[in-house]
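Next up is a structure, given as structure tokens.
Of the protein chains in this complex, one is absent; all others appear in place.
Our next item is chain A:
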Amino acid sequence: MIFEGLAEKLQNTFHKLKGKGKVNEKDVNDAMREVKMALLEADVNFKVVKDFVNKVKARAIGAEVLESLTPGQQIIKIVNEELTELMGSTQSKIAFSSKPPTVIMLVGLQGAGKTTTCGKLAKLIKKQAKRPLLIAADIYRPAAIKQLQVVGGQVDVPVFTMGDKQNPVNIAKAGLEHAINHGNDVVIIDTAGRLHIDDELMGELQSVKESIKPHEILLVVDSMTGQDAVNVAEHFNEKLGIDGVILTKLDGDTRGGAALSVRAVTNKPIKFAALGEKLDDIEVFHPDRMASRILGMGDVLSLIEKAQENFDAKKAKELENKIKSQSFTFEDFLDQLQQMKNMGPISQLLEMIPGAGKQLKGLEVDEKELVYIQAIIQSMTKKERQNPSILNGSRRKRIAAGSGTSVQQVNRLIKQFEQTRKMMKQFTDMEKGMKKGGKFKLPFGNRF
């Protein structure tokens, strides 16, 4: 779970702080030491941490906090603000050139995930009604070109190659030519992974840059990178002048401090986050949301957006009404399961729910379970689906036999269904509260 360990630590720290009616300088220092340790454990670069802590400390020891009635909360607010600031306050997208094709070049260390990300990016851009072309300029790694071709085939985007005997500059030039002649309005160049201190190979990238003048040079960074992220980002930025960063492998359990480090030393935005093995698993990076995610405040906005993208709007409206009127049935549940499947793995969705980070830690959602659930619901009669309260023992037995499951499994599902109903109600209440007060009251809000 992204940043989850870090969030937990910070939450504990703040919890201690929150109980205090009055804080003195020592309290602040103690809390800051915890913040420092938490960030270091999360692989945020040492220097970045130091700067960050000093900044927060300076503000926290100032009058605004010590004289405040809720000093603990003030400090949390400052940490949050500074963290958001550090992550960059606005999200940024790819700037498409007014004179196509827009040229995007992906660079980075070996194994950061450039080739896979090329495919994901191509797919994402294709969704925006563009016609991307992939250019295979990694002539060094065995089968890298083949990999890009396969990935390109999977997302149905053409791949331009000239084999591994040409130099990358020529390939890039010819690829661009090809794009112009074939009406491709976006070009994505996959380059070979290289060490930031390899002058020869960095020089090669500079020549590619010179010859085709990319609109966007994106540095692909493995989110598990440690302290060295700073050196890598610094070197690539110095040599090439990068325009942004793509953070990969965020679906791991890394705390992802590299995100903060890279951002702090380059001052360039993190534009995309890749979080999964499927070619759909890339999203626009939302720095503000990421900052609140670090602090364990969940990622409600991402969740809603994801739902919007994949849910049938009309059905969603119907569902909303049903939830409000509490006439939510097993049929709707089944329907919803189908739609949820389109949204991606359940575990990923759970991570975005505020507070879920802590409560659902260690909870494993088995995707296969969904198949059973589906079978069970489909073994119910229409009447049963609409009115679960009539499900007595013998009906349950029949359903179990019909779906090839056990009565226990059926019981569990019915219980879960009831719980879901309750949870849904909570969500609608939350929404009402949001509209009324204009303030989003989080269910765990009192933990701080």
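Here is the rule we use: a contact is a pair of C-beta atoms (placed from the backbone, for glycine too) under 8 Å apart; a residue touches a chain by one contact, two chains touch by 3 or more; residues count from 1.
One rule holds in what follows: contacts and distances are computed from a predicted model.
The chain that is not shown carries the UniProt protein name "Signal recognition particle receptor FtsY", picked from "Signal recognition particle receptor FtsY", "(2Fe-2S)-binding protein", "GMC family oxidoreductase" or "Cytochrome (Ubi)quinol oxidase subunit III". Of the candidate positions A:37, A:58, A:95 or A:390, contact with the unshown chain belongs to A:37.
Set against the missing chain, the residues A:92, A:206 or A:231 yield one that touches it, A:231. Interface note for the absent chain: among A:35, A:112, A:205 or A:218, the touching residue is A:112. By the touch rule set out above, chain A reaches the unshown chain at residues 1, 37, 40-43, 45-46, 109-113, 115-116, 141-144, 146-151, 154, 195-197, 222, 224-229, 231-232, 249, 251-255, 257-258, 277, 364.
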